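Report on the following structure.
Removed from the display is one protein chain of the complex; every other protein chain stays in position.
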Amino acid sequence: MVKAINNALDIKLNEDKNIVIYGEDVGVEGGVFRVTEGLQKKYGVERVFDSPLAESAIVGTALGMAVSGLRPIVELQFEGFTFPAFNQILSNVARMQNRSRGKYGVPMVIRFPYGGGVNALEHHSDSPEALFAHIPGLKVVIPSTPHDAKGMMIAAIESNDPVIFMEPKRIYRAIKQEVSDEKFTLPLGKARVVQEGSDVTVVAFGAMIRECQKAIVMAEENGISVELIDLRSIYPIDRETIRDSVRKTGRMIVVAEAHESFSVGSELIAIANEEAFLYLEAPPKRVMGYDTVVPLAQGEKYYIISPDRIFYEIEKSVHF
Amino acid sequence: MVKAINNALDIKLNEDKNIVIYGEDVGVEGGVFRVTEGLQKKYGVERVFDSPLAESAIVGTALGMAVSGLRPIVELQFEGFTFPAFNQILSNVARMQNRSRGKYGVPMVIRFPYGGGVNALEHHSDSPEALFAHIPGLKVVIPSTPHDAKGMMIAAIESNDPVIFMEPKRIYRAIKQEVSDEKFTLPLGKARVVQEGSDVTVVAFGAMIRECQKAIVMAEENGISVELIDLRSIYPIDRETIRDSVRKTGRMIVVAEAHESFSVGSELIAIANEEAFLYLEAPPKRVMGYDTVVPLAQGEKYYIISPDRIFYEIEKSVHF
Amino acid sequence: MTQNDLPAIFCDYNPIEDKMLQVIDNEGNIINKELMPELDDETIIDAYKLMLYERIADEKAVSYQRQGRMYTYTPNLGQEAIHIAAGMNIRKVDWLVPSFREMGTLLAKGVTMKDMFLFYNGNEHGGSFKNANHVLPIAISIGTQFQHATGIGYSVKYRKKDEVVFTFIGDGGTSEGDFSEALNFAGVWKVPVVFTIQNNQYAISVPVKAQTNSVNLAVKSVAFGIPGIKVDGNDFFAMYLAYKTASEYARSGRGAVLVEALTYRLGAHTTSDDPTKYRKKEEEELWGLTDPLIRLKRYIESMGIWNIDEEKLTEEYKQQIDEQFIDAENNKSYPLNDVFQYMYTDMPEELRRQKAEYEQFLSWKEKRK
Partner (left out) sequence: MTQNDLPAIFCDYNPIEDKMLQVIDNEGNIINKELMPELDDETIIDAYKLMLYERIADEKAVSYQRQGRMYTYTPNLGQEAIHIAAGMNIRKVDWLVPSFREMGTLLAKGVTMKDMFLFYNGNEHGGSFKNANHVLPIAISIGTQFQHATGIGYSVKYRKKDEVVFTFIGDGGTSEGDFSEALNFAGVWKVPVVFTIQNNQYAISVPVKAQTNSVNLAVKSVAFGIPGIKVDGNDFFAMYLAYKTASEYARSGRGAVLVEALTYRLGAHTTSDDPTKYRKKEEEELWGLTDPLIRLKRYIESMGIWNIDEEKLTEEYKQQIDEQFIDAENNKSYPLNDVFQYMYTDMPEELRRQKAEYEQFLSWKEKRK
């Protein structure tokens, strides 16, 4: 996935002089995960550069660039370090277009790695997508494969609205997939039906897709047919795909790493109710993180959602 | 409500030397809404004082005070200005106790006015409760009456966990109620059944309680019996009260000012499903703000939830 | 120019020594002849007229608000010299990234009073400043605008444009982390931005002494390696000189500048504020003696070039402003669509659905009548 994103950035940098990339360590170093590796060399220090260590200013200055003709792409080093920039994101990035009644668009991408399962220190394992998705004016997207990462990143850069692009660091290098070198885009706001099924709908995104796929193998061995949806876009959320699937299966399980309360899981259950109430045969269920800090490495096993946990919930739902 | 909160602060300041109050304009001026009026005069500038204009430091220094024996109460001037402090709240206030394995408690209250309907400029009409409620380690509470405000504030100050205390500014002075001068507390985490009913459960909080009550009058005129729950605590959320009510009525409507996606409404629908799935007779429904910035005064009429809108949804639910 | 390529005033008025740039005194007498900007009489008189216009517009706004015809408003009274001096140095191509207390500069950039009134009347269309080129909407979240200005500066430099960015903040705003971060980035990036601190002595009720322990606010520039200067903000000529020098410096590619304009908010913080709660009448009166309009008028009179019928002009201005206000007041159309329209460049399904739901409610309501 790292390569796919790097390739997407490369394609767009090459295509559009107004694109600049910056953030902590993205220049010389190419990012702590090497997502921007080689880009400074190729496009120069004015277009790909290291910023001082201040997330609010990284985002705040990017807004200034975006309203004055550039299309900045900024990296925040980890999800846990997006919060110093939270005010700029919520108060200005998300709102400038509305505030200026369309006079100033905000074509910018804020990208950062997120999620657990990498034995990290605190603030390096969180999944804050719900916090961003609740902010009106943002698009919030999360790829689950290298292919999607590339197509969605190019779409995000080409979007005239600000996009929060969250990268599941756990699968940065875990999923091998041939991705075309050509330019292509995927529409933001559209979920993907990863696999069709009839008994239960599983909705997930990011690193959880792979875990769900493992669970589905177990389910199939037990004669359960699962429809797997990769949400891809947290906001706007693809109601239609959820609706169609839940109306078909009558059951829904949401798998996500974040704290379950006030989460994407909550939202999806609300949507299932609003869109498919009469079709529901079992209560939609969240298989998500606790309302606790993500534990450090030794305790993370309890927090991380394993395929058998997902299978357990699938089975419970089907036998409700 | 302003008076009731002032009285709660007064009682606690008088009782406990370790309590200090600060924030922008809370000292000499007594706060832009006069919630801390007279307290500096009574308790001195070392205990009630104006801080420089920097929300992150207001909260960050309060954390330092809290871990070293004080019990700070800080005011952030409006909900829209809580976000510069978001990182301190999420990364430290909410986590210090867990991070230090209980060595350092964080007994502090962060209070601020929130909500719309006051013809204000931007950033002065928002309802960000879901953002705080999604953060593990915080308690998030909202009173809807002067009586509750007093009892909840005293409980919040006495809590050994950090409390986000959100004050519905629209009803700061709108609801007249005799409140005892004595000290009393209300347990945080408990909802209140404002009125019992059998056809539909309406869950609301803050300034929306009053609007719901008006809607209920309309419903009653139409022969609909409504159970009204004042959530009071957003986190922890009172599942039990929701469950009991929804199991009884089979219907739920959530009324809240915030953007509906990824909101308290979503969470309550998830809870209704998890706790009362087999009892549901109509899809639980959110009557909430749009996923848009709260419009300025001229457009706010479209955004604000009116009693007839609530009644309309009550009727729809009952006739589902 | 000095050794470091720094314009002389930045050396002569080094904020570390807490010096303040002044050209005329309270009586309008020149006290620093060699610093007097070369302005012809007409321009000086025009400056006075602009300041007068701002003052009248401001008074009018306060009175409309008192009449209940407008919502909360932030008065500019006493800070006009800063705004007009900036306005006279800001070009059409230059950028203005405002805070919420620089009406005269907004006007100079082509913002209309009508739009301002519409904004304070609760309509975003006023706040978009659509008629004004390179002006951002008012920033309410204090400090954030400084970062936007730095970013625009980068963009100007990157695109090799001859544009300067002007931005403003209050004394209170200097305590926000965003202020420091913005100046730090500006220092590293060497962007063409003129940062102004309007030190009007108060952040709502909090005096600047309770805001920071630094000797003055201009000195904060030292922390970020950019030149800073403290200027008498009620002295039009000093402000003019500061802005002329600062914007030339910025245009020449040498980087950003921090200007502290020492002034006093003679009015209330906003129309909901009551300054008697936190400051003494004597203090207000003392500062009243430094009133920028009076000072400039005295200067003009002492030069024998005063040719204005101020009473008549005042009436004219009042009428013009009234017209714009009425225009704004009559513009009360706020279609439902305006709530949804501008959130995204293409409206997502979620918003369409929410809007449609509301329309269903409206038609139910209509039917019930």
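Chains here go by letter, A, B and C, matching the order in which they are written, and residues are numbered from 1 within each.
Keep this in mind: a contact is a pair of C-beta atoms (placed from the backbone, for glycine too) under 8 Å apart; a residue touches a chain by one contact, two chains touch by 3 or more.
In this text the structure is predicted, and so the values were computed from the model without any measurement.
Colleague: So which shown chains sit in contact with the chain we cannot see?
Modeller: The chain that is not shown is in contact with A, B, C.
Colleague: Would you mind spotting which of C:Lys60, C:Lys157 or C:Lys220 touches the chain that isn't drawn?
Modeller: C:Lys220
Colleague: In the whole complex, not just what's shown, which of B:Asn6, B:Gln40, B:Gln88 or B:Thr292 touches the removed chain?
Modeller: B:Gln88
Colleague: For the full complex, which residue in B:Leu70, B:Ala207 or B:Leu231 touches the chain that was left out?
Modeller: B:Leu70
Colleague: Determine and list the chain C residues touching the chain excluded from the picture.
Modeller: 16, 175-181, 184, 187-188, 190, 210-215, 219-220, 222-226
Colleague: For chain A, which residues reach the chain that was dropped from this view?
Modeller: Listed in rising order, the touching residues are 24-25, 27-30, 32, 50, 52-57, 80-81, 83-84, 119-123, 260-261, 290-293, 295-300, 302-303, 308-309, 312.
Colleague: Under the stated touch rule, tell me which residues of chain B contact the chain that is not displayed.
Modeller: Touch set of chain B with respect to the missing chain: 20, 46, 51-52, 54, 56-57, 59-70, 72, 87-88, 91-92, 96-105, 136-137, 139, 159-161, 189, 235-237, 239-240.
Simple rule for what comes next: only the chains that are shown with their structure count from here on.
Colleague: Measuring between Cα centroids, what's the chain most distant from chain C?
Modeller: A
Colleague: How far is the middle of chain A from the middle of chain C, if each middle is the mean of its Cα atoms, in Å?
Modeller: 40
Colleague: So the centre of each chain is just the mean of its C-alpha atoms; given that, what is the distance between chain A and chain B in Å?
Modeller: It comes to 30 Å between the two C-alpha centres.
Colleague: Between chain B and chain C, what is the gap in Å from one C-alpha centre to the other?
Modeller: The separation of the two C-alpha centroids amounts to 36 Å.
Colleague: For chain A, write out the residues touching at least two other chains, lowest number first.
Modeller: Each of 87, 91, 98-99, 136-137, 235, 237 in chain A touches at least two other chains.
Colleague: Pull out every residue in chain C that's touching 2 or more other chains.
Modeller: Counting only residues that touch two or more other chains, chain C contributes 124, 127, 140-141, 177-178, 343, 350.
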